[in-house]
Structures are given as structure tokens and as C-alpha cells.
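Here the complex is missing a single protein chain, while all its other protein chains stay put.
The first chain written gets the first letter, and so on, giving A, B, C and D; residue counts start at 1 in each chain.
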Amino acid sequence: MLEQLNEKDFGTPRRIAEQEVTLEIDGMQVTVAAGTSIMRAAAESGVNVPKLCATDSLEPFGSCRLCLVEIEGRKGYPASCTTQVERGMKVRTQTPKLQALRKGVMELYISDHPLDCLTCAANGNCELQDMAGVTGLREVRYGYEGENHIHSQKDESNPYFTYDPSKCIVCNRCVRACEETQGTYALTISGRGFESRVSPGQDQPFMDSECVSCGACVQACPTATLQEKTVIELGQAEHSVVTTCAY
Amino acid sequence: MKGSEVVRMVPDKNGQANEGHSCVKGRFAWGYATHKDRILKPMIRGKITDPWKEVSWDEALDYAAAEFRRIQKKYGRDSIGGIVSSRCTNEEGYLVQKLVRTAFGNNNVDTCARVCHSPTGYGLKQTLGESAGTQTFKSVEHSDVIMVIGANPTDAHPVFASRMKKRLLNGAKLIVIDPRHIDLVRSPHVRADFHLPLKPGTNVAMLSSIAHVIVTEGLLATDFIAQRCEDKAFQQWRDFVALPENSPEAMQEITGVPAELVRGAARLYATGGNAAIYYGLGVTEHAQGSTAVMGIANLAMATGNIGREGVGVNPLRGQNNVQGSCDIGSFPHELPGYRHVSDSTTRHLFEQAWGVEIQPEPGLRIPNMFDAALDGSFMGMYCQGEDIVQSDPNTQHVTAALSAMECIVVQDIFMNETAMYAHVFLPGSSFLEKDGTFTNAERRISRVRKVMPPKAVYADWEVTVLLAQRMGYTMDYAHPSEIMDEIARLTPTFHGVSYEKLDQLGSIQWPCNDEAPLGTPTMHIDHFVRGKGKFIITKYVATDEKVTRKFPLILTTGRILSQYNVGAQTRRTENVQWHQQDILEIHPHDAEERGIRDGGWVGIHSRSGETVLRAKVSERMQPGVVYTTFHFPESGANVITTENSDWATNCPEYKVTAVQVMPVLESSDWQKKYTRFSKVQDDLLKNAGEGTGNKTPDIKIKAVAKSIA
Amino acid sequence: MNLARHTESIASIISSQQNRPGALLPILHDIQEALGFIPPDSIQQIASALNLSRAEVHGVITFYHHFRTTPPARHTIEICCAEACQSMGAERLVEHAKQRLAGSKHGECEVKPVYCLGLCATSPALMVGEELHARVTPEKFDRLIEQMGIKT
Amino acid sequence: MDMHNLIHMANQIGSFFEAMPEQDEALIGIASHLQHFWEPRMRSQLLEYVDAQNGKDIDPLVLSAIRAHRNMLVSQKQA
Partner (left out) sequence: MSIKIFVPGDSAALALGADALAKNILAEAARRNMAVELVRNGSRGMLWLEPLVEVQTARGRVAFGPVSAEDVGALFDANFQNGGKHALNLGLTEELAYLKKQERLTFARVGITDPLSLEDYLAHDGFQGLRKALTMQPAAIVQQVTDSGLRGRGGAAFPTGIKWKTVLNTAAAQKYIVCNADEGDSGTFADRMLMEGDPFVLIEGMTIAALAVGATQGYIYVRSEYPHSITILNEAIAAARKAGYLGPNILNSGNSFELEVRKGAGAYVCGEETSLLESLEGKRGIVRAKPPLPAIAGLFGKPTVINNVISLASVPIILDRGAAFYKDYGMGRSHGTLPFQLAGNIKQGGLIEKAFGVTLRELMYDFGGGSASGRPIKAVQVGGPLGAYLPESQWDTPLDYEAYTALWAVLGHGGIVVHDDSADLAKLARYAMKFCAIESCGKCTPCRIGATRGVEVMDKIIAGQDTEAQVELLRDLCDTMLNGSMCAMGGMTPYPVLSALNHFPRDFVKKIPV
């Protein structure tokens, strides 16, 4: 029973409820448990809404703004990760307007990201790269001379993984994984606005923080910001085997 | 994976035990599997002062078999035995016990679960009828009250600890019964509602006083008890715990915990909704380990907290496959499925399947093996994956016993401490190199899948098969799945288990059979496995290990997050960056009194021995109690621990040793001897030469009678 | 003030506040009020008291512009730079202030922008400590720093 | 085997069963525990000791159990 290398990510955690809700997503009738997000409902019926900050192991956060959708009768463009399904809702996940918004967001992301995909350890296994592709981003009109984090210092203190703030997209997945999955609260965002950056402890190296090196943050990171040293050294895996931990 | 090279290890989102989470060990500390210290060639030597000789597999196995036969001929059939580690797979454990019961012809087989959770097996079997935890890990999501006794999940069971914390953050109440101020007592966003910092060795007193409150304050689940439990036993138990001597007030002096705290915790446990108990080695590794386990089961029955989600009695196990190694019959008194060897029906079933006669009386338990070795009646041992020298108590006693034996066969991936006393070394295979299954604390059987070929040619199970063959007993398996098929065929609780089904379902919680084809997440739902639940009277008996003027402190031992058990694996990874040595934690008051400073060397001595460690002055400790871990052989934590053990199972009393601690300037005599001995053994290993082909090496058959240490 | 005294006064602030729900901000305010800043060394102490991690406390401190982890200058002048004050020459005032204070010794006076003091109909405005000044002209500013005893 | 240790272990067992309200139950409990968990050579040695030393240092309850249920403790090989 060999699993796929990358398991399907439904974006938000599964909800268990007796009540079921039927709604329409891109013209399809979809029935899911009450409390399910639009994103997950779509994913379960095979519609993948673009996303970066959402992952099904963590509660929705709503920060990346790639998963915006249109809901008939509702103003604006709600995030499909933080919006729950409602009976009879009519959702569109793919419209020219949404496409333009997502592309606009990606353009902003990439304007503050190193352009080293080909030499990056995450190459081929990077959600940011995937989303650039999905949104059809070809060009960053802001240029790369503006404010950025390219020269941020890399933290290699942890023996198993590196933290490269220059690649951080501030999706908070690592911070949330440390809180929700591991329960250690070793990570935070330091500063605010454009200065926001993931901080172990008090802007310290990982090894000086409260981190217990469980790897949940590395697992949650959609880019190469938090990356196993073995992957940097050996490259991305080619196949996978499911086994059982020997500890 | 990249070819047969591991690139990274990630927790499986669909893993039903961990649900996509891992700890630093599982996630990152797998480099030991390809560490340069791995020994990949079989080796033999005549006595332990001889250099090792690298030989062929054939030669090594022939030699081991011949030695075992020789010993049996000389000292009798019962003079040899086997020990299998709980780190090995179910299939490997099964084969080792089968080897002992068939080829060796006796019941002298034991597992390292002996020294950690054997009291769980005994205690739960007596009360509930099954030697296993009652719940699935997921069940904690439904708990309203969580009682943690003698366990430090954030260090020792971190993945489950995270799930428990998640529930705590969502509002469950927490009771911690532990001598130490462990992280769960207070850490970011977690705070125990009750922390009962009892004195080590007083679990039973504590449990009885909790029971006393429940009984005398009318908090019993009377309907549940009436329907589900043996009435007479209940009444006897009720009358016993209601005695004034069991009241928290009366027990206060023994446990050191204020009665009001105990009453509050008891009320919360009994009335706070779904209440679950999670316990660890802090319960079992005591002279009254089994009694405490029964006391826990009593509490659960008394409050009706058993048989549904969110409640139950949940042992947190010591190693990855402690549950499994017990399930598959590697205890000297039980055949697979916890069936006593005296039960003729079971015996006949296995005799038919195996084609041999099985001895109807229990074999030696690990500590008994040592005693018998020193007695001259136990002279040969096959030890798979277990490092008894480092992990078992009273090291001097253990090494003396090993030194007295004539043939010790160690099968391991590293030259471990036990192997230094061995005559035959058979290279082991890591979990990456073989197929098999592990069973965790929630009775969940999961597949171990081979990702690379065994580095030393054979997987461990194959070596056991080959050894059996040399001993004249044929085992015929093409794949570990066939071993599991045999276990399933012969064990009612495993009837429905197969690799095929494991592949389909991901994992299976036993019992899995016709009645429960998909396994059993929660046990004892409508009735107890033994029919009616049985309350058992648990009288507190103080351990012999008492503080005296000479030994005024109590040492209790445990683990730390980054290291695993004897550390053979984790010490060979970067995990040492978090924990480079074992240290002695001591309360500031005790340190001050002795002039001990943080980071200074301290000598610890008990009636067993003495060692030297660095001190860590810590308010996590209560005054009068010191703590250390046993991850590093040179620390010699078990030089200190005594051979005191659980009355029922001989599980060592690791958690209570009366000691004195004093600042010192140099390492202990034992450590000096150990260093010399290790150096000699290192040299003997470094100088390991090629064997002399088929010629039997010049081996003098002579017991090395003197203990090294 | 030495570290031991810091620790002591921080401890007493924490103990008087820690049982309030959401006590972190009040505690940080009180510490900053007492010491002029929040010493990074005190973060563990605050975190432990509130059952938080150091990271969380650090995250909160760095989020709010008001909090600082280094000792402040002897004087801090906060000049409003929002629109209403801009419409009445706040930018010129800031320029003037910077020029005037360029010669003052290091650590003597810091000029910080602030965004609205609620004195928008009497702009431009500034604040020194908790003292407000409105309709601040360059001349008025000069008189103010003179009164404050700032040598330029 | 170390007799001192065996006596200690036997007495430990005794102290558990001592709390049983009915003595018969305690005696059978002790004997049955020894039968189920002690390897025959341990039991034989204990029995020999009881015979030779008249059960010196052995808890009276344990001694009663051994004496009352001696047949359970005799190794089948010997029997």
C-alpha cells in the first residue's frame, strides 16, 4: 500500500456533524457535513481552490487570500477556507475576477521572494511555486528593487532543519502547527505589517527557543523556509513507503 | 526515498495513531540506521577477553547452536533461554519465543516489557480480563477529566501528549499525580487543575485514598457496578477502602500530599464527566506496581469510567512494541494471547501446530535468569535487540550474571553494553530493513515495511529461523506475513489479522476476529473480557527501599524527550545536541544543604552502587527526591537502582532507590572500571579479525567467573 | 536601576495583575511605565506567570508600536503625522524638530511619529509623555524644548 | 538461587494477599501465584528451604499457603 508522495490536502480539517448540507459549487451539487468549509467541500468533490495558508491539519486562518470565491447574493469575495457551507449556497470558484484577484495576490507574494526556484531545495515540492503556476503569474510588475527580505539571515542552528526567513510568506502555518499540532507555542510572528516574520522564541535561533524539534512546523511549511537538511543535501524524494515509527 | 536512501521521514496524515504528528525522534532521528557504528558481520569469540572474530553467518550460527546444545547437555534443558526486545517486531518476538519453546524446549523466554509494563499485563488481566489498555488514543478527544499518573507524556510520549494538550486546551480538566513538577503541571497554555506531588513509592496509598473519597462521599457509579462487576469482590473492596486508615487524611503522612488536594482530585475524577486515566512507568516500576495497576482499574470501575470513548485505563508504554511483545507470548508463563502455559487446551493447540511438546510450567523471568546464572543453572542466552546491561537494574548484579554464563548470543545493530559480555554477535537489522508489525499502547497493529535491504544480509526474523534450524527445529516462512498468519491462526484475539487486511485498513486494533472484523478501538463496552469486572483489594505496603540516615534521598529515574531508552539509537543521532549526558535533578534545598551547585559533579550512592553525574538544581523536583535518566551507559543510573521488584511480576523498582548525593571531584569506581572495560572491549572489536574459515575457532569452554565490575 | 530591582518590581507588577483575564497588555504597560521599557530578560518571567511561551510574549511586544525593549531616550516627543496635522504643516514641524535636535546629545531626545492624538481641530499637535501640545508652531516647539531643558 | 531473594519475593507476594478478608482465599491466592509465575527450580528451592529451615523468615501467611497447597507448588517434573 504505497501512498502518493504528497497526500491530498483538503485545506481545512474534517468536520464531523450529523447534519449534512447540500450546496452548489461551480454548478455541481455537493453534500458535506455541516460546519465544513467551502474549500473542503470543493476539494472533496474534486475542485481544488488555490490556497497557501490553509492545510487540512490546521484550523483555517484566512490570511493568504488565494482561496477567495464568489457566493451568489453575497458581497465581496469571501475566503473559502474560513467560510462554512450553507444550505443552497451557490459558489463559484473559478471566474475571471477571481483569477485576476489571485494573480494579484501572487504577484505581491513573488515580489518579496527570492527567484531561485531552480536551485531551491523545495523545487518541485513548493506550494508557492505551484500557486504561481495555477494563477498563471508570468511577470511581477513591481520589480524586485522594492523593500524585501531577501537578505535575511538563515538560521541553521537546528541540526535537522533550516529556517530561511527570506522565503517566508508569513502564512503562519508553522506558528499554528506549533500551537495546534504540537502544543508548544515556541513560534510567533515578530513585528507586524511588512516586517512580520516568524520568530522562534524572542527572535532567537531555533535551538535557543522553546522548540522541541517535533518537525510539525517543517511539515506545515509550504515553501523552503523551513526545510529538512537531508532534503537540502540529498534533494527531493522520489518515492515513499509508509511504515511505522520504531520509537 | 531516493532509491534505497531515506531522504526524509514524515508523519503520515492518515496514521491512525499519530494523525500526522511526530516527535523529534521519529521525525528526524533515524540516521542511526546507517551509522558507521553498525556491525554488519557476524562475530564470535571464546571468552569475553578474546578479540572478536568476524565469521560467516553459517559459522556464527553453527557455533551458537553447538554451544547451546553443549550447555543443555551439560546443565540440562532449562539452562538456556532467550530474551527479545520490545523494539523488535511482533513476528520477531513470536519467533524468539517459538524458538525457545520448540528448539530450546523450555519456557525461558522473556521480553523487556518485563522491566517496564509487566505489571500492566498482570493487573489489568486480574481486574478487567485483558492485559491491555482500554482505549484508542483518539478517545482522549472525548475526555472531560484526564488523570495522568506516573507518566511524563510531553517527554516520553510526545505525540500523544500533543493530542492530550489539544483536548486540555479545549477545556478538559487535568489531574497530575507525579512526584515531579512535570511540564503538564504547568507549561504554556496547560495547567493542571490538581497536582498531587506524592512521595515516590506511595502510588497505592494515593489510589486507595482517592478510592476512599469516592466510596465515602457517595460518588460511586452504583448502577455500573451492579451491572458490570462482581458483587462480592466489590463489597469487600468497598469495605476495605472505606476504612479510616485509607482516608486521605490518614494517608497524608505517607504520600506527603495534603488531604484536601486528594479529595478535590477524587471528586473531580468521579464527577467531572468522562474521566480517563493515563499512566506510565511511574506506576508499574515499583514493588507494588501490579497493585497500583489494579488500584487504577478499581477507580475506573468504581466511577463507571470504562467501556466507552473518553474514559478508560490507558497505559503509556515504554517502547514502540511493548504491547506487541507481550501479546505474542514472549513471557515465560504465557503463550500468545496471554494464555498460561499450564492451560492444556492452549498448549495442545500450539503443540499440534509446532509439532513439539510444550512445557506446562513457567520459565524464568529476566531477573530470575540472572539469579539462576549466578547459581550455575542458567548458562546460555539468546538476546535479540535488548541491552539488558544498560537497561536492567543493579548493573553489577547483571554483569556478574552475564560473566558467569558460557554462551551469550547477542543480536543487535550495535555493539551494545550487553554485547561486550557476549560470545556470539549476530548483526541485527533496523526497522527500515525488514517487514513486520508493531503494536502500540492502543493495541493498534501497524505494518513495518522494508525500505532498504538488510545491511547485514538477513532480517532479524530470518536469523531466528536459521538459528532454530541449526538447533534442529525447522521453521518455514517465506515472508513475515506468514508468521502473522500463524499468530492469527493460533490466537483468538488475532484471528482476523493479516497483512492484507492491514494494508486495507491501515492498522488494526485487536481483538480482531469474527466478532470484531475491523478491530476494537474501545474495549469492555458491554461486558468485561473476564465477564464481570473484579475489584481487587489493594493494600499499601511500604517498599523496603526506605530512606535512612545513610541514604536520605529517593532517586527516581525516567526519560527525556530527545533520547530513547538506552539511547543506542538516539545517541547516534544529532539528538545528543539536546541531551549530551544524563544529569541528576535535585531540589535547590537539597542541593544547598549539600553544597551542590548547578552543573557540578555529584556522587550518588545506594546500597547497590555508586556513580557520578552532573547536577541540575531544579524546582521541578520536590525536596527529598532526585531524578535522572538512563540514556547513557557511562552514567550508570542502573548501577544505583536495586534488584527490588514488583511482587507479582518482578518488574524492577526503578522509581524508588534510597540514595545519598554528595559533591565529588571524580568519577566513581564503577565508572572507572566501566571505562577500562569498555576500552578493552573497544579494542577487541577494533582488532576483530577475519575468522579462520570453517575451522572452529580455538575456544576454551570456560566460564569467566569473575564479574568485571 | 539594576537587574535585581527590575526583577522585583516586575514580579510585583505581575502578581498584582496576573489574575485579570487578558492580563498581558496591562502588565506590559505597567512594566514600561515603571521602567521605561520592557527588559527582554523579563519576558520569561512574564510568560511563566501567565502560562504563555516566551515567543508569545515577544510576539505581542513587537506587535504594538507603543512597547519597547530598550531604554528610551531621556525625552520622547511624539509628533502627530496624520492627515489633519499634515494639512496644517506637521511635516514642516517634524523637519524643524529634527533640525533643532540634531545637535542634542545621543539619548537625550527622540522624536517619534504618532498617528493622531485626537487634537485634529487644533493641529499640528504633539505629546511629551502624557502632556499634550496643540497648534504647535516652530517657535512654540523651540520654547517647549527649552522648557524641557534640552540643550541643542 | 539466592535464597534471601526468594524469601523476600515470597513475602512480598504474601503482603499483597494479606489484605484479603477471607484467609482461604489468601492462601490459595499465594500458592496459585507461585505456581503460575515461579519457575519450577525457584519453587523447589523454596520448598526445600521450608522443609530444611522450617520456614524461617518466611511470612506466616506465606508459610501457611505453602504448607496448605504444597502439591500445587511441586514441579510436575518432580511429581
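Throughout what follows, a contact is a pair of C-beta atoms (placed from the backbone, for glycine too) under 8 Å apart; a residue touches a chain by one contact, two chains touch by 3 or more.
Source: prediction; values computed, not measured.
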item	value
Omitted chain - touching chains that are shown	A, C
Full-complex contact with the absent chain, from C:His6, C:His29, C:Arg74 or C:Arg100	C:His29
Of A:Phe61, A:Tyr160, A:Phe206 or A:Tyr247, the residue in touch with the unshown chain	A:Phe61
Missing-partner contacts on subunit C, residue numbers	20-26, 28-29, 50, 56, 59-60, 63-67, 80, 82-88, 114-123, 125, 127, 130, 132-135
Positions on subunit A where the hidden chain makes contact	60-65, 68, 76-77, 79, 82-84, 97, 100-101, 104-105, 108-109, 111-112, 141-142, 146-147, 169-170, 172, 188-189, 191-196
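To be clear about the criterion, only the chains that are shown with their structure count from here on.
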item	value
Centre-to-centre distance between subunit B and subunit A (centres being mean Cα positions), rounded to whole Å	40
Between subunit D and subunit A, distance of the C-alpha-averaged centres to the nearest whole Å	66
Sequence positions of subunit B contacting 2 or more other chains	188-190
Contact set on subunit C toward subunit B in their complex	47, 51-53, 56
Interface residues, subunit A side, partner subunit B - complex	1, 3, 7, 56-57, 159-161, 180-185, 207, 210, 212-216, 218-219, 228, 230-231, 234-247
List of subunit A residues in touch with subunit C within their complex	184-192, 199-203, 209-210
